[in-house]
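Can you keep this structure in mind? I'll have questions shortly.
Complex shown without one protein chain; remaining protein chains in place.
By letter and in written order, the chains are A, B and C; residue numbering begins at 1 in each of them.
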Amino acid sequence: MSLIVAISGSPSTPSRSGALANHVADDLRNRGFELASITVRDLPAGELLTGRTSDPTIAAAIALVERADALVIATPIYKASYTGVLKAFLDLLPQLAFTGKVVLPLVTGGTIAHVLALDYALRPVLVSLGAQHIVNGLFVLDKALAVSERGLALDADVEKRLAGIVDDFAGSVLRRATATGVLRTTP
Amino acid sequence: MSLIVAISGSPSTPSRSGALANHVADDLRNRGFELASITVRDLPAGELLTGRTSDPTIAAAIALVERADALVIATPIYKASYTGVLKAFLDLLPQLAFTGKVVLPLVTGGTIAHVLALDYALRPVLVSLGAQHIVNGLFVLDKALAVSERGLALDADVEKRLAGIVDDFAGSVLRRATATGVLRTTP
Amino acid sequence: MSLIVAISGSPSTPSRSGALANHVADDLRNRGFELASITVRDLPAGELLTGRTSDPTIAAAIALVERADALVIATPIYKASYTGVLKAFLDLLPQLAFTGKVVLPLVTGGTIAHVLALDYALRPVLVSLGAQHIVNGLFVLDKALAVSERGLALDADVEKRLAGIVDDFAGSVLRRATATGVLRTTP
Partner (left out) sequence: MSLIVAISGSPSTPSRSGALANHVADDLRNRGFELASITVRDLPAGELLTGRTSDPTIAAAIALVERADALVIATPIYKASYTGVLKAFLDLLPQLAFTGKVVLPLVTGGTIAHVLALDYALRPVLVSLGAQHIVNGLFVLDKALAVSERGLALDADVEKRLAGIVDDFAGSVLRRATATGVLRTTP
């Protein structure tokens, strides 16, 4: 069973991008994948900002990324790019930490004017980490996402596009598992 | 007298990019500018990562940026981009916090392969903050920079290129001061 | 009197971005600048595509860029970036052809989703050409621009923002002329 780790890089809580990542994680868990998650803002802040990778909580988060077969990476767009919080965590990873992994980027933003930040800002960083396949991600407008105690409500068209993207991601993770022979039996 | 604020975004100490920023700040101070500096890794980490701009230290740093006529922004390149530490601070600034300001970007990296990160990753973020003029910055290879207790030693050709860039920046800050009528008398 | 050259990179005619460049050129001429223009689609196509810079028409266009004190560069956004037509001309220029020049980028697009292409795609290319100052440019939605025989009609808010941007550009060109001592007397 492939392990998928969802990384949420929002500095705020509740967070639209975090809720979106959880929503996708639930969907993937229902499809039989093993899921784990990292919320960067909950990591020890001083250790994160000064790069102390020996801290046990941070070391565990890095090890989780290394064990993962695939990653969901969620961030809001601030100042035309991903958040500093997300990047602070990515900065702690080994240079080619994403080697052999499939990555699904999920991005939220207040205006459609930010949409290219996914491909011009976030994707090059993910590529530099050696990702084997970064599938086409999704940009979701803040107003198409409502977060409440009962979970996430998405506009119908976003829900539909998201389903297609998660299908594509899940298929890519499964093909990778087959190709690399790491397919384990589901319990 | 124009106020120039140097922002250092390295997570480590001592830091090559931080030493470079200090070196440029000393040069600018000698030219008669008022200088102040912000080392992001020294700000309260938990408050920074969770966006608590009401924290007095963070609020003071933001206010310093707003008062500045010009900024020196220094970062190493990690994972094909600026650091998360730097971006975490920029994320806390008002949307157009750099309006009317002149900005000098200074970037260090372990290999010349990272040089385009200045213009493809950092500059678009600085533009999004509304900077009036982002002068041509400098990328310095780690090996051309030696940091010791006696300060920074730069390779001769880097020193020369840096001098030209600081000249250009200082000239732009002075022209801006004249143009906007904010030129104050030097003490 | 400073020479400003407007370069239009649209493959089609009539062209919204070309009309926008002409509109800005007229404004600048009225302010006392000397203006010239290059419409890339009108250059000899075979020579352009195969880099024959010895062709007299192409050589004249390159010489015009080199003589310019400042440039207006206009392109629509296609496929998340500037046009191939524009880039084909920029490819023929000497490596640092924009050294010492002030540049105003003008971009048009069918959707606001393309707006970051100005800063993530076009600006890095202009920086690589050595531009001394690339002022904040303008992205204009196709629907805010009507081109007819009587010229260009712009939405009122675009007209207003454009005026501010042209003011900033003109000021920068004049300051540059003063600073470099190339200010010539206007006839």
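Throughout what follows, a contact is a pair of C-beta atoms (placed from the backbone, for glycine too) under 8 Å apart; a residue touches a chain by one contact, two chains touch by 3 or more.
All values derive from a computational prediction rather than experimental measurement.
Undergrad: Of the residues C:5, C:48, C:106 or C:138, which one touches the chain left out of the display?
TA: Checking the options C:5, C:48, C:106 or C:138, the one contacting the hidden chain is C:48.
Undergrad: With the missing chain put back, one of B:55, B:91 or B:119 would touch it. Which one?
TA: For the chain that is not drawn, the touching residue is B:119.
Undergrad: What residues on chain C make contact with the chain left out of this view?
TA: Counting only chain C, the missing chain is touched by 11-13, 40-41, 45-46, 48-51, 78-91, 93, 95, 120-121, 124-125, 127-129.
Undergrad: Name, in rising order, the residues on chain A that touch the hidden chain in the full complex.
TA: So the residues of chain A touching the unseen chain are 116, 119-120, 123-124, 127-128, 130, 132-133, 135-136, 168, 171-172, 175, 179.
Undergrad: Considering the whole complex, not just the chains shown, which residues of chain B touch the missing one?
TA: Interface residues of chain B facing the absent chain: 80, 111-117, 119-121.
Operating definition for what follows: only the chains that are shown with their structure count from here on.
Undergrad: Quick one: chain A and chain B, Cα centre-to-centre, how many Å?
TA: The answer is 30 Å.
Undergrad: Using the average of all C-alpha atoms in each chain as its centre, how far is it in Å between chain A and chain C?
TA: The answer is 39 Å.
Undergrad: Per the centroid of Cα atoms for each chain, what is the distance between chain B and chain C, given in Å?
TA: So the centre of chain B lies 29 Å away from the centre of chain C.
Undergrad: Which residues belonging to chain A are in contact with no fewer than two other chains?
TA: Residues 80, 120-121 of chain A each touch two or more of the other chains.
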